[in-house]
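One chain of protein is taken out of this complex; the other chains stay put.
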Amino acid sequence: MAKEIFMPKLSSTMEVGTLLQWFKDEGDSVDVGEPLFEIMTDKINIEVESYEEGILLKKYYAEDEEIPINQVIGYIGEAGETVPEASPGESGAALSELGDSRQPSKHDLQEIEISETASINETGDGDGVPEMEKIRATPAARRVAKEKNVTLSKVPGSGPKGRIHQKDVADFSQAAPAATPLAKKVAGAEGIELQTVTGSGPKGKIYRADVEKMKQPSSASESGSKRVKMEGIRKVVAARMLESKTSAPHVTLTTEVDMSEAIQLRNQLLRPIEKQTGFRLSYTEIILKAAASTLKLHKNLNVSLEGNEIVFHEEINLGLAVAVENGLLVPVVKNADQKGLSDLTAECKRLGTAARSQGLKPEEMSGGTFTISNLGMYAIDAFTPVINQPESAILGVGRINEKPVGHNGVIELRPLMVLSLSFDHRVIDGAPAAAFLTDLKEVLEQPFKLLV
Amino acid sequence: MRELTYLEAVREAMSQEMRENEDVFILGEDIGVYGGAFGVTRGMIEEFGPERIRNTPISEAAISGTAVGAALTGMRPILELQFSDFITIAMDNMVNQAAKIRYMYGGKGKVPMVLRTPAGSGTGAAAQHSQSLEAWMAHVPGLKVVQPSTAYDAKGLLKAAIDDDNPVIFYEHKLCYKTKSDVPEEPYSIPLGKADIKREGSDATIVATAIMVHKALEAAVELEKDGISVEIIDPRTLVPLDTETIVASVKKTSRLIVVHEAVKRGGFGGEIASMIAESEAFDYLDAPIKRLGGKAVPIPYNPDLEKAAVPSVEDIVSAVKETLNRL
Partner (left out) sequence: MNQLVNLPAGVKGKDLTALLKQMWLIRYFEEKVDEFFAKGMIHGTTHLAVGQEASAVGSIAVLEARDKITSTHRGHGHCIAKGAEANRMMAELFGRTTGYCKGKGGSMHIADVEQGNLGANGIVGGGFSIAAGAALTSQLKKEGYVVLCFFGDGASNEGSFHEALNLASIWKLPVVFICENNQYGMSGPAKEMMNIEDVAKRAEAYGIPGKVVDGNDILDVMSGVGEAVDRARDGEGPSIVEAKTYRWKGHSKSDAKKYRTREEEQEWRAKDPIAKFRSVLIEEGLLTEESADKLKAEANKEIEDSVEFAKNSPMPTLDDLMEDIYA
């Protein structure tokens, strides 16, 4: 029996992947663990290895095509086996249509979220088996979801601990007719109501093509303008910024920090660290170290909101916003409070390079508990950073600029830097946020406190 | 129609049956001129005489075994135990003899007897006179277990129990004795194994037994004020259990709360919950099944503690709301 090849779901936010290249042609033999094709997700480029061995019987998609997760993109089997002419759609769903009574394979990812921390680069020997997160849903919700062809993982649950009830599924399905994730995205981007689209798939399921048929020709002529499709990282950034801004009530506090001592610290450590690591210490690492050490005393900022629960993190894992082509990535420095400036320097530089060359591993982008966004290299004094959810606070760093400051009745020029702390007011109140920022300012102004 | 108390309904069912059938007789402690511990047989010795209203020594083991022997040889004895707690002393004869004789003998012989006994708390009689041990009996193949909650049901079910050719344990909740309902004068029979929908509703199903039927009905009135409509099912007999009616109701409402006075741990509610989980109603469940039962404690004497040991109307109300995510 031919085995399906499908678009894997490689992160909790991934809904669609772009097929970058096939490593095999139809008719080639494939071994378990051999790279089969490469995809680009919202976060990463990755080579997907085969779960099966046999002959690559069919490839349904060409390079550069966007394919919803779990969509069957090909078949592996024995030479001469017959497989459908066109992709049967979602993996597993296809089985019944083919009259196959086989149980869904363990790789059937429908309704299964893969933890972002799961290693996806290693498959084949058990280490790479994705960690599964079970969905809390009542039997009735599951039954209705099955009847209405709704993917439960997408349904927001109204019950305790996010349990999905029958009504949640009904509401969800009424709100959104059965459609592929891609069709939904396209519809969303084009402002097309899914209810108005006639689906061509099984049980009226809507595909991207169905949505595109409905697209109205643009009325305004925009000569000279270029249209670029939102995809990959750009789309994810867009969605996550919108989600953060619309769900978390942001409050931003700012404070001016006298960086005289920090500058001196940097000057003194620059050479030794460069000698040790080959990298130059930057203010980013000093601020990172100061923030980590201050967070240790302000655990109520090192939190995230999960469902109805506030999670107080033990680890201090600091995200570092890195601008990359076409978007923004946030690699994470794990246990930043436990690392010295030289380790931090080496790690930050490596992560930055990896981010810009699309070489970050998923585990290097997950598990953050607090983020720092440094725009100090630009002529920016202060700004209102957007929280990198599920974290609850983000620190914006402005440039260091000499400004006149009154000091003991005399006006002096001092190197000042503005810190902007945005926090989610659902989880963190103003006073603790202000106290954190005040302590951080003090540490940066008297960096020997880092030794405490 | 005339109203009777539950207690009068039980007595009437026995009297009518005894007038009709010479084989029916009652044996038990102090059931003669005293009229029984709760007065159920009061006046019966005057009508039927001491041969058929047989006062026994305080010998629960002998009474139950004698009933088994009499039943096996053609009589239809009704045995009254003063308190259902004392069933422990009669247990051997009920479990090892009455329940098993027919099967052990390969389908020969029958044991048509009824063991009637007052059960439950609420009278301040404390730990050895207040238990609800019906789950023990329901566990034993060969016995039937009846738990009527209203006067109407008590009369009809007792007739069915007496007419049944098997040993039947008939639990009368003490707090039900004074409750009243319309009871027809003529004899009638309610088949064992037929549940009764005491109230129709749409949002959640409450399966309640004995006194808890009354508490559930009170809770339903409270819940209605909040726009919650509950369906209340009284199984009436635990063995045989009318699974069909319960399954249909749960399929309709998608939610199940089981309430009994007996200790929750190992109680019959677990059986009903499991039955639903195994049934086709499973796929209709839209919330975890909720069980309410007595706390795992002997029934205490102090009235406040006694009340707190068993489910209350408020407990039922909040259990329903919790099930509906409406707390």
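Details
Letters are used for the chains, namely A and B, taken in the order the chains are written, and counting of residues starts over at 1 for each.
Note that in this section contacts are C-beta pairs under 8 Å (C-beta built on N, C-alpha and C of every residue); 3 or more make two chains touch, one makes a residue touch a chain.
Note that the coordinates shown come from a computational prediction; the quantities given were computed from them, not determined experimentally.
Among the displayed chains, contact with the absent chain in the complete complex occurs for B.
Of the listed residues B:M44, B:I101 or B:V263, the one in contact with the hidden chain in the full complex is B:I101. When the omitted chain is restored, the residue from B:V10, B:I53 or B:M75 that touches it is B:M75.
Touch with the chain omitted from the figure is made, among B:A62, B:A126, B:I197 or B:V313, by B:A62.
The omitted chain makes contact with chain B at the following residues, 23, 25, 51-52, 56-57, 59, 61-75, 77, 92-93, 96-97, 101-112, 141-142, 144, 165-166.
By definition in this document, only the chains that are shown with their structure count from here on.
Distance from the chain A centre to the chain B centre is 60 Å, each centre being the mean of its Cα atoms. The residues of chain A lying in touch with chain B in their complex are 138-143, 158-160, 165-167. Interface of chain B with chain A (complex): residues 254, 282-288, 325.
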